[in-house]
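For this depiction, one protein chain was excluded, whereas all remaining protein chains were kept in their positions.
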Amino acid sequence: MDLISIENLSYEVAGARILSDISVTLPKGGVTALIGPNGAGKSSLFSHVARLLPLQTGRISVDDLAVKPSNRRALSRKLAILPQQVHFATRLTVRELIQFGRYPHCQGSLKADDYAMVDVALAAFELTPLADRFLDTLSGGQRHKAHVAMIYAQDTDYLLLDEPLNNLDIAASRTLMALLRRLADDEGKTVVIVLHDINFAAQYADHLVVLKSGRIEREGKPSDLVTEALLSEVYSTDAQVAMVGDTPFVVP
Amino acid sequence: MRARSTLICAMLLALSCVLFMTLGAKGNWDFVLWFRGRKLAALLIVGAAVSTATVLFQTISRNHILTPSIMGFDALYTLIVALVVFSIGAAGFNHLPSEFVFFAHISLLIGAALILFGTLIGQHRTDLMRMVLTGIIFGVLFRSLSSFIYRMIDPSEFATIQVNSYARFNYIDLNLLWISAGLTFVTLSLSWQMRRQLDVLGLGFEMATNLGEPVARRQKQALILVAILVAVSTALVGPVAFLGLLVVSIARLISPNETHAVLIPLSALIAGIVLVAGQTILERVLGLSTPLAVVIDFVGGFVFLTLLLRKGWI
Partner (left out) sequence: MQRHSTALFLAVGILVLAAISVFVGVISLRPETVFHDRDALGLVLDSRLPRTFATLIAGAALAVCGMIMQMLVRNRFVEPMTAGTGQGAALGILVVTLFLPGASIFVKMSLATATALVSSLGFLLIVRRLPPSQPLLVPLVAILYGGIIGAGVTFVAYQADMLQFIDTWLNGDFSGVMRGRYELLWIAAVVAALTYLIADQFAIVGLGREASVNLGLNYDQVMILGLLAVSVVSALTVITVGAIPFVGLIVPNIISRRCGDNLRATLPLTALCGAMLVLSSDIVGRIVRYPFEIPVGTILGVLGAGVFLWLLYSGPKHAR
């Protein structure tokens, strides 16, 4: 089946339960946002699907491919992940970074179609003029775009991003979300994104999964879910919800 | 640009080797060839082993100011020697055949390295830092223990057991050359084969996992190679703390490209130049009696500090 399926996932650290028996399916296609208050377990859930954390209990599979170490290579061609913080010691140009995105396909020996894909990625993210600049000479926003371009070049069905908007200003955030939207709409990719800003989730996501205290509280469409009732039950706050067009908007 | 750097270094190395062999050579040419040739081979082997071990280690630890030699593996060997001497006496120890001692030395070092690396319980950098620090402290501990044991054995002597605190490039046991050469060659080929995977590893745990690499396993593989290389070079000439650092820092400086396909051979070349040219200059040109290792540690350390301060290199 074409989706990400999570069954009975639990996660404990030093006696504290971070995730309790989570079972959910993330649909293929469109943009799915994982939201929830601080400490809900969103990043932990992300890390499990991204196979950054080993499974303690439960099962996760992506398009029927089980998430476990032996499927590592196949998974890297199926889903691409962008964690919250990426900083590395090696000096790379933008092009070199994006070329790494082709590694799951060519193991480092790039062929013509790999180079072509890199050029496509550069163009899609408007990075072509910066292609031969070193990453540390770019601004934070540009660097971030380069990283997204890299996972785009990985050419996977699924893209997972963990709070990518954290250090971006409003313009850069909107650009990135619009880009992800376009990837989902025009290229049929499935984007799963962890967000803490509920308004961006409401505006750009097709499907929301709400977590609280390590459990799935609700899931569904933003227009159905983002209500004052949700805010008071899950977030324990009594903010107002207004409608802008058909999109709900939480007044901060 | 980088091809040119490598080419220049290769030529410099060739020049250094020629000078090493010919400068101040007296007497029978056959003898000189044999005697100096073996020493040259030893220097080249040690250079390549140390530089490659450092490159691999820096990639795994994602840090450009570390080197595996600082983890004091040699100190463990010194301690074992002290214990052996304590039990069977110095004379008994000197009777042991050198090949046996060499193999025991290498096995011990590899074993210790693996145990130490086995404490690497996570991919988090903190664990790696802690492991390196542990290695260093164990080095201090073992050195102090050895000093302690020697004092217990013979306290009347002013314990001048410098216990190989510096490498001796001058008195290399050339019997062990073939074994070292073989081991180094095999390990270097394996490292070379891993070069692309090492590039990916250098991107960090998350990115490497994203691209499908088994990070923990690759780290252990690379660390085993590091252990062997460090063991061989230490067994052959003793501890060489800053040689790797010095050489790899220079390589990074002159080559803008940091892929392992370039870094590994370039560092090896530079290491060869430093050792061969260094030994030649020190011995033949300046006629100094200071051991090369002391000079390298001093100069290497100084260069490294300057780099650290200027570039804030990590």
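For clarity, chains are labelled A and B in written order, and residue numbers in each chain start from 1.
What we mean here is this: a residue touches a chain if its C-beta (ideal position, glycine included) is under 8 Å from a C-beta of that chain, and two chains touch if they have at least 3 such contacts.
Bear in mind that the values here come from a model prediction, so they are computed numbers and not experimental data.
Undergrad: By the document's own contact criterion, which visible chains does the hidden chain reach in the full complex?
TA: Listed by label, the shown chains it touches are B.
Undergrad: For the chain not shown, which residue from B:107, B:189 or B:290 touches it across the whole complex?
TA: B:290
Undergrad: Using the touch definition up top, pick the residue from B:11, B:114, B:140 or B:186 that touches the left-out chain.
TA: Once the missing chain is taken into account, the touching residue is B:140.
Undergrad: Of the residues B:33, B:90 or B:129, which one touches the chain left out of the display?
TA: Of the candidates B:33, B:90 or B:129, B:129 is in touch with the missing chain.
Undergrad: In terms of residues, what is the contact footprint of the unshown chain on chain B?
TA: So the residues of chain B touching the missing chain come out as 63, 65-66, 70, 124-126, 129-130, 132-134, 136-138, 140-141, 143-145, 147-148, 151-152, 155-156, 158, 166, 241-242, 288-291, 294-295, 297-298, 301-302, 304-305, 308-309, 312, 314.
Keep in mind that, in the parts below, only the chains that are shown with their structure count from here on.
Undergrad: Measuring centre to centre with CA averages, how many angstrom lie between chain A and chain B?
TA: Roughly 43 Å separates the two chain centres.
Undergrad: Applying the document's contact rule, which stretches of chain B touch chain A when the two form their complex?
TA: On the chain B side, the touching residues are 62-64, 196-197, 199-200, 202-207, 209-214, 256, 258, 314.
Undergrad: Give the list of chain A residues in touch with chain B in this complex.
TA: The touching residues are 50-52, 69, 72-73, 75-77, 80-83, 86-92, 100-101, 103-104, 107-109, 151, 154.
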